[in-house]
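So that we are looking at the same thing, I have put the structure below in structure tokens.
Missing here is one protein chain; the remaining ones are kept as they sit in the complex.
Right after this comes subunit A.
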Amino acid sequence: MSTAYPALPAERQRPWDDLPPPPRPKAARLSLSDVARVGGWGLRSRPMRVFLSALGIAIGIAAMIGVVGISTSSTNDLNKQLAALGTNLLTVAPGTTMTGDNAHLSEDAVAMIANRPEVISASATGTTDAKLYRNDRVPAVESGGLTVSAARTDLLRSIGGKIVDGRWLNNANSRYPAVVLGSETARSLGIHRAGTDVQVWLGNRWFTVVGLLAPNELLPALDTQAFVGWSVAEKELSFDGYPTTVYTRAKDADVETVHSVLGPTVSPEDPNEVNVSRPSDALAAKHAADKSLSGLLLGLGGVALLVGGVGVANTMVISVLERRSEIGLRRSLGATRGQIRIQFLAEALLLSGLGGLGGVLLGIGVTDGYAAYQGWAALVPLWAMAGGLAATLAIGGLAGFYPAVRAARLPPTEALATN
């Protein structure tokens, strides 16, 4: 039974022709660990080249992980900040009248707001024209852009302010020339503590600094102000008594409602002459602006990753060219085309996977460093790390596919002939 052989003349009939044909040979499978081993072998023998082409991938991944990590860390920080500061603060300020003049809030605006059931607290400041100097010898023009405001004694609760030294204005000291300085005001005047011996020249007389405020992240405008009592302002600084900003804390569930009714509440006739704003929104908006920059950086990271992928493809093409005799040998040892293909594919995947792993670690390092510098808690989302690794594997597969196919298509005799 030898259908595979051509018919021969009877005298050349071969004696083994009657033997049954042997079973068809069957190729064995390479185990996964063997695939990883032969793939990794090619990398071990060329460490420098592996390092450099993995570096390309690593930089791309590190850039993307870093951008995502930093952006996540900063969002996380903002959320913590907002949670600490509260998002329920609303400010009410006079706008302009129909005729273009500056409007002013009514004297009882605070009381009208505080009467609403959804409001937890309401307090106000009123801007005075008084100027503030370190002492009486500073020329009048050098007022440093500092504002002196009359403040209610209950202001601190509404603005969420913190005193770092001394005390806030109270019913006793607010009738006397006492002042509490915002953090920036204190810094620019060179004042680091409060006390009866610490005095500033305010509105042509000495005021005693009774307290220093901590920086207010939600209301940075307060940092450059100095606060005096309402009555002393009216008496000594020719303050007109109209509040210029009302600070309102609403119940969390009712913030939107309160936001919409504050205008009509303080100015039933002309609600449009009142500006109502939510400072936490401004903080979030500033953060959102940072995010568009993140998108740009993310794109740059993607480009770096792509370039890294081209580097891997290049390395693999060269690797296949250099290792023709190894390919020939493996074919002679019984490797199928598929097994050669998977060897080089595994090598490309290991190469880019190595880069991806390095990139993730590098990206975490960058995030850690930047977050530490900014004083945030570093946070790299798990999806970014998994996504980064998956992306490198996809790129490695793409980059390795063509070289691997070329290696597998190499005729064994041609591969062995080169040496």
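Going forward, contacts are C-beta pairs under 8 Å (C-beta built on N, C-alpha and C of every residue); 3 or more make two chains touch, one makes a residue touch a chain; residues count from 1.
Just so it is clear, contacts and distances are computed from a predicted model.
Peer 1: Looking at UniProt, which of "ABC transporter ATP-binding protein", "Cytochrome c oxidase subunit 1", "Simple sugar transport system permease protein" or "AIM24 family protein" names the chain that isn't shown?
Peer 2: "ABC transporter ATP-binding protein"
Peer 1: Decide which residue listed in A:N79, A:N135, A:S332 or A:Q374 touches the omitted chain of the complex.
Peer 2: The single option touching the absent chain is A:S332.
Peer 1: Which of A:L30, A:A194 or A:L389 touches the chain that is not shown?
Peer 2: Considering all chains, including the one not shown, the answer is A:L30.
Peer 1: Using the document's contact rule, name the residues of subunit A that touch the chain not shown here.
Peer 2: Those residues of subunit A that touch the unshown chain are 2, 4-6, 8, 14-16, 19, 21-22, 24-31, 33-34, 37-38, 41, 44-45, 325-326, 328-339, 411-413, 416, 419.
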